[in-house]
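Note that one protein chain is taken out, while the other chains of the complex remain in position.
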Amino acid sequence: MLIVMQVGASAQEVDDVIKGIEEVGLNYHISRGEERVIIGAIGEGRVATQYLTMFLTLPGVDRVVPISRPYKLASREFSHQNSRFDVGGVEIGGEGVVIIAGPCSVESRTQTLEIAHAVKEAGAHLLRGGAYKPRTSPYAFQGLGESGLEILIEAREATGLPVVTEVISPEQVTLVSGYADILQVGARNMQNYPLLHAVGESHQSVLLKRGISATIEEMLMAAEYILSHGNSQVILCERGIRTYETATRNTTDINAVPVLKSLSHLPVFLDPSHSTGNWQYVPAIALAAVAAGADGLIVEVHNQPDRALSDGGQSLKPERFVEMVNQVKAIARAVGRDLAVPHSNRSVPQL
Amino acid sequence: MLIVMQVGASAQEVDDVIKGIEEVGLNYHISRGEERVIIGAIGEGRVATQYLTMFLTLPGVDRVVPISRPYKLASREFSHQNSRFDVGGVEIGGEGVVIIAGPCSVESRTQTLEIAHAVKEAGAHLLRGGAYKPRTSPYAFQGLGESGLEILIEAREATGLPVVTEVISPEQVTLVSGYADILQVGARNMQNYPLLHAVGESHQSVLLKRGISATIEEMLMAAEYILSHGNSQVILCERGIRTYETATRNTTDINAVPVLKSLSHLPVFLDPSHSTGNWQYVPAIALAAVAAGADGLIVEVHNQPDRALSDGGQSLKPERFVEMVNQVKAIARAVGRDLAVPHSNRSVPQL
Amino acid sequence: MLIVMQVGASAQEVDDVIKGIEEVGLNYHISRGEERVIIGAIGEGRVATQYLTMFLTLPGVDRVVPISRPYKLASREFSHQNSRFDVGGVEIGGEGVVIIAGPCSVESRTQTLEIAHAVKEAGAHLLRGGAYKPRTSPYAFQGLGESGLEILIEAREATGLPVVTEVISPEQVTLVSGYADILQVGARNMQNYPLLHAVGESHQSVLLKRGISATIEEMLMAAEYILSHGNSQVILCERGIRTYETATRNTTDINAVPVLKSLSHLPVFLDPSHSTGNWQYVPAIALAAVAAGADGLIVEVHNQPDRALSDGGQSLKPERFVEMVNQVKAIARAVGRDLAVPHSNRSVPQL
Partner (left out) sequence: MLIVMQVGASAQEVDDVIKGIEEVGLNYHISRGEERVIIGAIGEGRVATQYLTMFLTLPGVDRVVPISRPYKLASREFSHQNSRFDVGGVEIGGEGVVIIAGPCSVESRTQTLEIAHAVKEAGAHLLRGGAYKPRTSPYAFQGLGESGLEILIEAREATGLPVVTEVISPEQVTLVSGYADILQVGARNMQNYPLLHAVGESHQSVLLKRGISATIEEMLMAAEYILSHGNSQVILCERGIRTYETATRNTTDINAVPVLKSLSHLPVFLDPSHSTGNWQYVPAIALAAVAAGADGLIVEVHNQPDRALSDGGQSLKPERFVEMVNQVKAIARAVGRDLAVPHSNRSVPQL
């Protein structure tokens, strides 16, 4: 942390800053430029962070500049090797590109089974589907709840695809962990700290979606919450950010893919359905993600998008999804990877 | 909801849209322009909303344009009169401008009592202070929890100021309601639906902060969640939004004040501490808020901002807060209002 | 400028950075923290700025952090006194709040004279009106050009109000300077450097509007262009920035008012017509601006907004403008100022 003094700050003001640094147990280092004095507060980075703003209130201080990154367990410095882990026989974070696909919401047994079979056949590795839906409107469909989870389990039995589903409240975590292979923390909950705490204490893998206006650093801090509570199986998922552009529902931050791969050892996925909000643009962005280095995709597929209870407009029909998987495979090979190949000895989690 | 067909959409495509509208129980109305056909789906606005995206997947559809506002109970059409309610003897939403002040976090008994007395003396109407803190870093101070709530109660006893404090999880709502006069839902939780549901079923007033990148419409939808669960005492609080500008921590969306007053009957407050992130700019923005029509302010005050465990840089010292209250009074009078005057027969909520 | 080395950068990498600093003629200063080395490049701030990105390419460098502000003539350090100057008998930047009002475009002689008389009577100090209009669509009304300027002159003769009008191209500057009292540089041209250069060499006052997504620092750099070419009479004008919010045309960055007053000595105005895009919200934001410390306002007024050739939706009718001026006066007095009083010995610029 650097404390940049104002041009013309007095010696007394500099001394007061130094006293403050010492009081919180940090060391310091003074640099006197032609225009101004800069004081470095030296100490363990994560400790220093919490004192960032308090120095701003001292007379003569112009700015406080953070230097250390505030996360540690999520950082590339912590682990130079990419994190890899197995979910129901599928390796996440390895050489193979992983595709998660399925409906936005579990609407019915028939719908879910039909889509599950279709995406399995097309080459998807995991099945997604929401049983608890965070919806902007209190009057919109809120999900089937636990009976939705039971349908997902049935689809897993039928297809062998491990299941990804969302948790929206800390007290659900134990229940949902009994069903799901991967717990999804949605964009609206990326900074729901009690929830991050709860999934951090679970033993399930977590797909952490980026908040709609979260910075990359905040996303890594959210991952740090989960990691610091003992759970190391975290997938970072870019899903589009909110910008001024209205031609698409969100703006895919494709830069986030190489940036996250450079700053962190965790697997990086991308959700082209939410990041565009329009099925027409989903395949192009899925290909872009893999070309940019993403380790996987999560894609909404629906057999009857014009009858979907949520997100119909951004869901691919199964036939279009088949095409997309083939194109993704070609791109994966062009960058020296391939689609992931599930292990034969997949063990289905028990209820 | 209007379904705008592509230029050159076929008669069959138009028919398919109409069939879709009928299937979900809405009426329709066709308008044929020189370039294209537009189909209006007519029905109860809040119902129509959830079908918005599914029509996007039908062939020949160019765009879907929502017409009805998706909230009802929060809307100005629902109540042309401003909502007013009493919190511990202070009228919220009335002619008088209300000032909530206090530390970001309850750090200790001494600190809280000292600040409570200072803000009371300066003219504040309610005391703020966080016992549960949602923090970006898992390594930062997370609040004193229930013992923090007890300190707040002691400060209320000592000063007579009703207390505002944050809830961050649905299962806390009952506990915190036993202490607080107003439950604060923070920016990061504006779309935490289980939490909105829980505070909606409580009988406490709620201060709802705008999410850091929430639209005004999404904020009103969040209020609708609370209202639709039976709680009508909701304060809307602008606290700055995230933009590209980095000169301040957030960008105060001052436009939100007249826009919210025009779209809704609920009281509108502004938090200049978070919306600027720098104590130097807090008074100017507090005055701007009242000039623009805000019904109240929530301001961070700390007796030793350079020792605060959170948000020190944006906290006013008590002496600067005194000045600000006087300026706010002058502005309130310039727009034909005044500072609120608490009722004498204030009843302290029982534990 | 600080060059932050990566954790684990080698001694050789540190040496290479130092060599680079020396080669461009700067001094350096090394600070060795527990985790990493930070190298300060010391020299005249504006020189250092242009080397910012090149150090980023050296091995072992993590980040480059600018310290000096890149503008000098526009900075508060350059002049602790507020800049004040006279435009046709009206003091800009003084104690008195200045109101510029008039139509978006000069559409006709009758329209302009009628509006000019109306705003003069209501208390405006200067007349605005565009003769050259930068329009998003090539098919929209582009302004009357020089005959528009002649109409403005006639309105000035008739009312005594000095005239503000926009220049959109460097080769227009001499021509328009022959007519206008203040040259407006519009938001779309805030970084049109040949234009900034040309108005910098003119002897006319300049109203510099903030670009629609310009940072405060970029706005001050644009002012620096004008100042560095010899023209010291620059007004900074906040006019709303582009954000994700669509409830209003732009988001008024009200924070920019106290921030600009703190960073610069130049007068700060605000344009509530463009910053909201809706006449209903204009008065509230005008009051907010003056409460926050703005030195003036520029407001669109039209006698027949529903027949205006541009910006009708954000123009006030004269009767509403009268009310607003009275409210602005009350707010100005509440913050210890008043409306500006033009000097009696106003000299009308000669053609």
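Which chain is which? They are A, B and C, in the order written, and residues in each are numbered from 1.
Just so we're on the same page, contacts are C-beta pairs under 8 Å (C-beta built on N, C-alpha and C of every residue); 3 or more make two chains touch, one makes a residue touch a chain.
The shown structure was predicted, so the numbers you read here are calculated from the model rather than taken from an experiment.
Residue in contact with the omitted chain (choice from C:I99, C:A124, C:V163 or C:A308): C:A308.
Contact with the chain that does not appear here is found for just one residue of C:V106, C:I168 or C:A284, C:I168. Set against the missing chain, the residues A:V24, A:I153 or A:A291 yield one that touches it, A:A291.
Seen across the whole complex, the unshown chain contacts chain B at 2, 4, 7-8, 29, 31-36, 38, 40, 42-45, 65, 67-68, 77, 213, 242-244, 246.
In the full complex, chain A makes contact with the omitted chain through residues 213, 215-217, 241, 243-248, 251-259, 262, 275-276, 280-281, 284-285, 287-293, 327, 330-331, 333-335.
For chain C, the residues touching the absent chain in the complete assembly are 20, 46-47, 49-50, 52-58, 64, 70, 134-141, 168-171, 188-189, 191-194, 212-213, 218, 221, 224-225, 228-229, 242, 277-279, 305-315.
Please note the rule applied: only the chains that are shown with their structure count from here on.
Two copies of one chain, chain A and chain C, touch each other, and the residues they use overlap strongly: the shared fraction of interface numbers exceeds half. Inter-chain centre distance (chain A to chain B, centres taken as mean C-alpha positions): 27 Å. With centres taken as mean Cα positions, chain C sits 31 Å from chain B. Residue numbers of chain C whose C-beta contacts span two or more other chains: 213, 243-244, 246.
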